[in-house]
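To start, the structure under review is shown below, and the notes come after it.
Removed from the display is one protein chain of the complex; every other protein chain stays in position.
Our next item is chain A:
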């Protein structure tokens, strides 16, 4: 059915292609007029960019924006995110529009979905980000930019309901435990994180073999002794502590940050390009032990994940390139978003981002986005 269906679709598309652009543009104007009137306005489609009209759309690199482009594609391909984005309230005046990150993202998404072009330029969004003192046109760390972008989104979404939804979608709940080893007094602190920054090296500086091992290492208790000792109020002196992080809550879209950096001698940072396989299906109940979790069974039951996107980096720390491998949530096919080029790929291509110890310039996964299999 799918083939036939898609074929029909494409035929229609070809047929109407000559005039649709104009129509769409008209619609666009109407939309803009209409939007302020009703906050609850919803577009008929809630798909991500690549899911609309059987063709994914690229984003032009407008000067070192490959990192931004990759992250935008990951946002846009996430239907749970676009659902939220489409409900934002539109700023009233022109300058506010220009400086509103969620709104500019929505405009870009609309442009991508509407267009007959293979790629669009994220120029307005880049200008908008510049206005928020996000330096553009420089090499970026994807994890850092993701955080910046997400915070801007959250800050500028006025609707508290949407803000909450956005937080629910991305934030991870953990509980930090700090226990004095002398008097056993324990302090707990709940905190939330946007990404799980997992190390690639264990405490003995040995390479970890799989993503699961990295996660285990992240949740492994750490003994704070010697220089790392903390001041214990009960004991009234510096004592050895045991520090550990317990997992409380996992969001719909889970972001894992592979810390592929290694501080060599003389503070020179180099990239770890060795192989780290990550699974397509990830069950946190199998990865973590009882002690490493602090959650109800109903919460834990939902900790079944499926790989959704990989932001891969090629090159060295000082000079490199990002691209995104994203699995379309509607078609269940993998796409590679390389700036303006979008290509359907296979899982084998995604696997090539595991890394190679003999390819220091090859592409390696840097951010992993997992999606909950059964949304709550």
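One rule holds for everything that comes next: a contact is a pair of C-beta atoms (placed from the backbone, for glycine too) under 8 Å apart; a residue touches a chain by one contact, two chains touch by 3 or more; residues count from 1.
Criterion: contacts and distances are computed from a predicted model.
K.L.:
Name the absent chain by its UniProt protein name; which of "Nucleolar protein 11", "Elongator complex protein 6", "DNA repair protein rad51c" or "Signal transducer and activator of transcription" is it?
P.N.:
Answer from the UniProt record of the missing subunit chain: "Signal transducer and activator of transcription".
K.L.:
Out of A:99, A:117 or A:216, which residue would touch the omitted chain in the full complex?
P.N.:
Residue touching the chain left out of view: A:117.
K.L.:
Among A:216, A:243, A:317 or A:360, single out the residue that touches the unshown chain.
P.N.:
Selected residue, touching the omitted chain: A:360.
K.L.:
Give me the chain A residues in contact with the hidden chain, please.
P.N.:
On the side of chain A, residues 3, 7, 10-11, 13-15, 17-18, 21, 58, 60-64, 116-118, 137, 314-315, 319-321, 323, 336, 338-341, 343, 345, 348-349, 351-352, 356, 358-363 touch the unshown chain.
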